[in-house]
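The next block holds one structure in the form of structure tokens; read it before the comments.
Yeah, one chain of the complex is gone here, protein chain that is, but the others are all in their spots.
Right after this comes chain A.
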Amino acid sequence: MISPPLLAIDDLEVRFRTEEGESTPVRGVTLSVAAGETVALVGESGSGKSVTSLAVMGLLPRPAGRVARGRILFRRRSEQIVDLAAMPSSEMRKLRGSEIAMIFQEPMTSLNPVLSIGEQIAESVRQHMGLGRAGAVKRAVEMLDLVEIPDARRRVDEYPHQMSGGMRQRVMIALAMSCNPSLLIADEPTTALDVTIQAQILALIDRLRREVGMGVLFITHNLGVVAEVADRVTVMYAGQVVESSPVKDLFRSPRHPYTSALLNCLPARAKRGADGRRMVQSIPGTVGNVGEGCAFAPRCAHSIEMCRTSSVALEADGERSARCLRWREILA
């Protein structure tokens, strides 16, 4: 018997009430993360990847945002399966930081400037693990050791401004890991860091995943990072999943035109032009109004009349799925 996945998002729809009326940044997203697995959620700004993660965390801005449809099933440490979308907020709060943790994009501003990093880690473990003051500080030092911060015993009393961006992101990871979460959501954790530090942070997250066996939902727009860390990839466009696939297959033979367009944006994969230089391609246009048909159709080189008029379902095929009417033709 296969145990159910750690996280299974099923047909999730998130709606936001704005002054201009209702918007739907997430329109029927389905994805899953198994224990010990890294799933990358890829998409451009505004594709709904961050909103999806906030919905999982129960952190949608209130009262504007709400889950309008779908379920977010999460397997708790007790093996009990709960629907996070329907969970009362007080219950949800106990889960956050203890079983589900999140690291954010901005290490420079995601730590409270007026609390020492030890106090910030201690705050979380005291609340979730019920440790006393001394135990919490000990735990904080352990966590800093775990994320490879040198001289943890001394640095635990330092304030965020005394640390570099890379160090702060390590602290953020220490914070997230402090209560042994089974699911880690990493929202572009390396975007704000320079390249050498990025690799270190990715390696650290990967090491922790292997050691603890947690599932990681890795949100990014950087396909280079995806190739490095992910087991599976889910590509989002305009609030929908357009392709979902094991990482190797995706890079070898993308099925959705948007995915191939994204891959063509990678300098290393760009085709060489007449002068021998690589030509990075861009995807023309912007995400327009989402109507009946395929959301990507207006920007798609392969689109035909039918793409714009009929709704396109996510077509599953073994481990892979794609939301495109013509992917077989295009591939051939």
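What we mean here is this: contacts are C-beta pairs under 8 Å (C-beta built on N, C-alpha and C of every residue); 3 or more make two chains touch, one makes a residue touch a chain; residues count from 1.
Just so it is clear, contacts and distances are computed from a predicted model.
The unshown chain of the complex is recorded in UniProt as "ABC transporter permease", chosen from "ABC transporter permease", "Gas vesicle protein GvpK", "Caffeine dehydrogenase subunit gamma" or "Ethanolamine ammonia-lyase small subunit". Check A:Phe74, A:Phe104, A:Tyr237 or A:Phe296 against the missing chain and you find that the one touching it is A:Phe104.
When the omitted chain is restored, the residue from A:Ala8, A:Ala40, A:Ala55 or A:Met172 that touches it is A:Met172. Touch with the hidden chain on the side of chain A covers residues 57, 59, 93-98, 101-102, 104-106, 109-115, 123-124, 127-128, 162, 172, 175-176.
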